[in-house]
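Omission of a single protein chain aside, the complex is shown with its protein chains in their original locations.
Up next, chain A:
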């Protein structure tokens, strides 16, 4: 038992943004500097705690020992058929971490802290901005910490609402349209997710407990129950007849399996986003304020992939395996489609938006490979892209502040007046195109390596993406930094220290992961390996 397992560390991490929120609400609204400092300090708490947790986490044992659970609310269900059994509907507050969520938790706290630091561009209503900002962090941390479907759903919706206001109020010119489109699309995704969750709770969320007067039938959204039932649907058969009434209470038809899998795929596919559900996020990238895009592109998109893995792949491995070819095709389409369209854009923010689509294609490719290497690659790509896109949008914010534009034809030659920022932009671009030594390469390499085991031709097509990515990255990055200096840009100043600091921090993580990927892969390994074992046993068993 480590010290962290004695204290409710996950709750501390989850609720720490609320501390910041409370202080911010108490501060007078005009004290911008104070509000901002509070916000930065508040993001440092979950950052420090999650680092501590990451270091404390035992890679051989996984996340056991950190779990926190409490009954939140139980609703008795009317039951006419069986008097000896009490039926309950249970909502619980359950938190936990494993090799899949821990890296994303750390990513969230890093990117959020850097985004708070970079939020000096906010020029109005600081109190409200940072209030929503804190709430957004709470939601994101909760999504990765939750161990109950309804808890997950609530945190997921918190992020939607917070993001909606952050885009709609503090965004650029067309902010309201972007915010609305964001809400409509994500609302549809949430609705589908909710349907899937309700169905899941109704079927796999079932467990039997011994109680004073007989047995309790409990329905809940607990990951543990759902996971156990999905992995071993025959568990109840071995219980004594008086507990189950002689029939297996958990049955899920083949059709229901597929329905749920497809619902989850669509719900989280919109978030990821998977072609053709991607158009909503273009406007968001273009109109949202820089620090919010850092979070949006860096973390919020990853929630889609997280849900896809956690619920789609882990609960429905058989369906996912049968649908693997479709996933791989979608991944390759995302990769190439995003890359070619990124090549066409004349607005740098849209280049990055399509680039995100392209890079999420690599995540899909990793997932579709159905082996440990590919899944590791997908998770690596999530973390890596989170850091890289946060860094890129950080630079975009600073650039826009100086030049007033992100239109490529109006930019050029900035390396002369801003050597530091141009250098960072170039390195970020290199990370994005998968230069070894930087994090982007590892995710890309592992994903393609994984897919290659079974799908040679699709991997070969994906390798085309290696070239296309280089084409669009160099086109846009060199378009901004290389070439003759423009007259209107001669007086521009390079990054100040406060601006440079988050860039250096993000760059350091990108380098660290690129050079020592095992710092991440070893943490993920437990979860991925366990899933593989389950998949193999279910294959051999049935």
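FYI, a contact is a pair of C-beta atoms (placed from the backbone, for glycine too) under 8 Å apart; a residue touches a chain by one contact, two chains touch by 3 or more; residues count from 1.
Heads up, the rule we're going with is that contacts and distances are computed from a predicted model.
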Undisplayed chain, where the name is taken from the UniProt record, one of "Probable sugar-binding periplasmic protein", "Iron ABC transporter permease", "NADH-quinone oxidoreductase subunit L" or "Imidazole glycerol phosphate synthase subunit HisH": "NADH-quinone oxidoreductase subunit L"
Chain not shown: contacting residue from A:43, A:229, A:376 or A:406: A:376
Options A:184, A:211 or A:504, residue touching the unrepresented chain: A:184
Candidate in contact with the missing chain, chosen from A:42, A:110 or A:201: A:201
Option touching the unshown chain, where A:30, A:279, A:325 or A:490 are the choices: A:279
Residue ranges of chain A at the interface with the undisplayed chain: 75, 77-81, 87, 89, 181, 184-185, 187-188, 198, 201-202, 219, 275-276, 278-280, 337, 340-341, 343-344, 372-373, 376, 413, 415-416, 430, 435-437, 441-442, 445-446, 448-449, 452-453, 459-460, 463-464, 466-468, 470-471, 474-475, 478, 481-485, 517-518, 521-522, 525, 528-529, 532
